[in-house]
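Removed from the display is one protein chain of the complex; every other protein chain stays in position.
Up next, subunit A:
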Amino acid sequence: MCPEAAEEPSVFKSRVGLFWLKKTETMQDEKVDGDYGLIINGHSLAFALEKNLRLELLRTACMCQTVICCRVTPLQKAQVVQLVKKYKQAVTLAIGDGANDVSMIKVAHIGVGISGQEGMQAVLSSDFSFAQFRYLQRLLLVHGRWSYIRMCKFLGYFFYKNFTFTLVQFWYAFFCGFSAQTVYEDWFITFYNMVYTALPVLGMCLFDQDVNDRWSLYHPQLYAPGQKNQYFNKKAFVNCVMHSCYSSLILFFIPWASMHDTVRDDGKEIADYQSFALLAQTCLLIVVYTQLCLDTYYWTAVNHFFVWGSMVAYFSITLTMCSNGMFYMFTSSFPFIGTTRNSLNQPNVWLTIFLTFLLCILPVVAFRFIFIQLRPTINDKVRYKMRTEELPVPAPRRLRRRHSTRSGYAFSHSQGYGDLVTSRKFLMKRSTKRAPLFTQTDSSIFQNQPQHYRTIAEEAEESQGHSP
């Protein structure tokens, strides 16, 4: 299989995680010189899962395209999954429909239960469940992929908007004697995450799709970025922080330079603390909303309503808080009276806002455009194709009605494994020889016959040693 491979399987110890705290042992993948498959039944697996052989089993199994373990006990199913989880640092998915699959479903990272012939036990212990095995394709390629993309976009955007918000305060500290004076109004700080930027992010995370479901199924390669964790990792986080730093520098220093020693068009004050706060927070919100608009790829009516509604809400809430009525009612709470009326009617305030907005957004647009031109990802290509081409009509699916449907494809059992369970082989104790209850023609352990494996090319003389 692998001529240059080492004799003994080896594990590679390392530390992973956010601060490299978690210790792991990983078995490396090895190059194989062909396509192989492995079929192993429960009795053999009992030996193969012993401590001295399990790494060899894993190594061999990982060199194969497919591994079939037949007639295994529920505990062995779980043990196989656990073996892969521990030594391969991979995300595992287990799908099953019966009560015997429950332990496997629970052990895997993602457990999928099929509700059907075998009852509801698998469903009750699973993370996802559906009625037919073929829905697994949709679960992974459409919903799983969308979920990953939405989660990564949400995280990236959330960190961006909060870092930008906070770093502007940091730059202001250099100009207020490090006295922790906030550059924004107190009410704005309260409402920023709760009201102004809450709903637009929610809209993006609920509805966003980069390609629609039919194209997702047609191009399964789109699933690869999720497997490689490309959209939110340490590098993406550092990018996000640097983007926030740049945005915050623009969002503070452009208003600072523009308001430095300036006055209104009738000579009165505009560089006071309240007007500066209003200018800084308006710039911040407009930039943050536009960044969200650039991140949203799927604009439903709900998204439109959330984004434009939040912007309108910001202006109306701010105008209300600076109005005479609120000041008369709660004098100490709303000291910003008159600020919007006196500063937002100045052309140089709006020119500053426009300049800040463009300086923050244009580099993002330019970068994304350059990357689409020079290094288009699969996503970019499919999205471009989606716009210009029509999806080929899918072949009509034959509806197959089967009265006795077996729904477990990876694991099957026909004669039962009572002997194996009672033999206690997998508990790694020697068993006593017992007369078989049923004639077993496929287990060489009891019959002392060597296993005869055939390749696919050979004709099967009689069905022996294969899973039905």
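Methods note: contacts are C-beta pairs under 8 Å (C-beta built on N, C-alpha and C of every residue); 3 or more make two chains touch, one makes a residue touch a chain; residues count from 1.
What we mean here is this: contacts and distances are computed from a predicted model.
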The complex's invisible chain, by UniProt name, from "Aspartate aminotransferase", "PAT1 homolog 2", "Cell cycle control protein" or "alanine transaminase": "Cell cycle control protein"
Residue of A:10, A:28, A:65 or A:117 touching the missing chain in the full complex: A:117
Among A:16, A:365 or A:391, residue touching the chain not depicted: A:365
Contact set of subunit A toward the excluded chain (per top definition): 115-117, 120, 123, 126, 128-132, 135, 146, 175-177, 179-181, 207, 209, 213, 219, 221, 254, 256-277, 297-303, 324, 327, 331-332, 335, 337-338, 341-342, 346-348, 351-352, 355, 358-359, 362, 365-366, 368-370, 372-374, 376, 378, 380-387, 399, 401, 403, 405
